[in-house]
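Structure record follows, encoded as structure tokens.
Here the complex is missing one protein chain, while the rest keep their positions.
Which chain is which? They are A and B, in the order written, and residues in each are numbered from 1.
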Amino acid sequence: MPAERFEGVHLGRTPEEIEEEVERGVLLTSLDRAVGWARKQSMWPATFGLACCAIEMMSAGAGQYDLSRWGMELFRGSPRQADLMIVAGRVSQKMAPVLRRIYDQMPDPKWVISMGVCASAGGMFTNYAIIQGVDTIVPVDVYVPGCPPKPEMLMYGILKLQAKVRTSEPFR
Amino acid sequence: MARDTSDMSAARDGLPDEAAAFRDAGTGELRQETMVINMGPQHPSTHGVLRLLLELDGETVIRCKPVIGYLHTGIEKNTEYRTWVQGVAYVTRADYLSPFFNELGYCLGVERLLGIEAPPRAQVIRVLICELNRVASHLIYLATGGLELGAVSVMLYGFREREIILDLFETVTGLRMNHAYIRPGGVVMDLPEEAPRKIRDLLDLLPHRIDEYETLLDDNPIWRERNEGVGVLSAEDALALGVTGPILRAAGVPADLRKDMPYGGYETYDFDVPVRSEADAYARYRVRIEEMRESLKIAEQAFRRLDDTPGPVMVEDPKVGWPPKLSVGPDGIGNDPEYLRHIMEESMEALIHHFKMVTQGVQVPAGEVYSAVESPRGELGFFIVSNGEHRPYRVKIRDPSFVNLQALPAMIEGYLVADSIAANASLDPVMGGVDR
Partner (left out) sequence: MRPEELAGRVRPVVPDVMVARDEVTAIVDRARLLEILAWCRDEPDLELGFLSCITATHWPEAQPAFWVSYELRSIAKLHRLRLKVGLSEADPHVPSVTAMFPTANWLERETFDFFGVVFDGHPDLTRIMLPEDWEGHPLRKDEPLGGVPIWYHGATVPPIDQRGMA
């Protein structure tokens, strides 16, 4: 948003800085910043590996592409102890109610990463059996395309999510 | 097991009997019920989205009913609406831990319908790549099996080795998983320049790493306790239930399609088929470790043959071979400038032919075949029906995991719940193959 939009505002910043500030959407207090930082540092994913993307997710958690650099190597088995659901793989019609149930069982605040094109949009399987995008069932924060996405792509998606969490208002 | 609760009655201590509501009216014994618990489909230890309905008496499994279908993708129906070559991309995602085997089985079937054979160099590359895929798949079995039983370090080592193999796959095919590299008529592209050196390094490194696994797990008392005597499936039961692969070979039956009904040149390679007789989870573990070594032996032989087998990697017939000629052009993508010049400037027919091949693809004569390969999990079969069009009419994938999973109740009924995890891990099912 160009600075000309603000009439009579003299902030002493360059247009790019203003743009960045407004893009972030909020002006954070230090408590918000601290909570946002803590939340992003220690997200625990729930195991929701379904198909091929699950193997790449496991590779991302293994030695070479190490998710524990960001505190995420601890995949919780129970959704009640998790705050991130990485939907990794194709979601079939039979699995959709289960997915929604697991999402509902997660406590707030929770985030969803849709990993792979099958989870994001149905992928190459535009047919009767696959849900054409999990965003028809659960709200998705980050979509990571790929078939399957390399672990580095998943890590990039996680970093984007962490940037989003860091700048969100925790006490809504 | 009913405990004798007759002398635990409260009357003996002079106290009111609080358990009266739970006593059977006739015998005065405490009523016992079995508990039905539901394991899955989302569960950390079930190899994918498998749901097990277990009826338990204490810790003992009385009945087990697997419920599948949570990953049903409709691959078979989808192939009926795509061309024959596009079918490879669908079929490769069925059993996603051994994608090359899916592709190989499908392509062998299509080639049989077409009445052609892949060129010798393509066959050598196929064998090499498939055996490395077998090693990668068995590494996943070790990694996930170890993780489910609590040996977390085995998971990290397994994935470490697998990363080296996947790096090679990426060099050769462009993708780490679900490659669509083997096509009807051969393979897509020849090995790039850096591939032989990488394969050499891999083949030198992996045997030592397998030694590490043996040192870590073979005589490990916890591994042995949890795997010996667990998930026993005798040879008769296995054959009746249609089980193939390492499970059948661990029960004493030396059935391996690479030896019994060879395909793709396997009859010219020198390897053994490891067989054990105890038919429990530990025997399956030993069979898979031995199979990894044999696969590396085959890969070594295939690698040595590469220099002696020059030539094309795709059938020359232009009505069948697709893609036409791939080589890295000046733009860094696979557009061969010679071929482009030929179709754009020199020959109108070549352009029309190219257009037809792109939109419609190969035309396969009518008929049906059943082509089976030995995947890391057992007999992977493709029943392919064609009615003469440029699309398949029916592609049925006979997946080994689907049939092997039927044997799970036979393996765990009567044993402890914890053993069911070990038994499931030793079955090594891949739900993508089970549900397709």
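The working rule: a residue touches a chain if its C-beta (ideal position, glycine included) is under 8 Å from a C-beta of that chain, and two chains touch if they have at least 3 such contacts.
What you are looking at is a predicted structure, and each value in this text was computed from that prediction instead of being measured.
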- Task: Consider the whole complex, including the chain that is not shown, and state which of B:242, B:265 or B:323 touches that chain.
- Result: B:242
- Note on the structure: Sole touch to the unshown chain from B:39, B:129 or B:255: residue B:255
- Message: In the whole complex, not just what's shown, which of A:78, A:127 or A:167 touches the removed chain?
- Response: A:127
- Message: Even though one chain is hidden, which residues of chain B still touch it in the full complex?
- Response: 68-69, 72, 74, 76-78, 81-82, 112-113, 115, 239-243, 253, 255, 260-261, 359-360, 367-370, 372, 379, 381, 383, 385, 390, 393-394, 396, 398, 402-403, 405-406, 435-436
- Note on the structure: Against the hidden chain, chain A presents residues 93-94, 122, 125-129, 132
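The criterion applied here is as follows: only the chains that are shown with their structure count from here on.
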- Task: Indicate the whole-number Å distance between the mean C-alpha point of chain A and the mean C-alpha point of chain B.
- Result: 30
- Okay, in this complex, where on chain A does chain B touch? 47-52, 54-56, 58-59, 62-64, 75, 77, 79, 89-90, 92-95, 98, 102, 124-125, 127-130, 147-148, 150
- Item | Complex contacts: residues of chain B adjacent to chain A | 41-44, 48-49, 69-75, 77-78, 89-90, 93, 96-97, 140, 143-144, 155-156, 159-160, 162-163, 166, 176-178, 431-432, 435
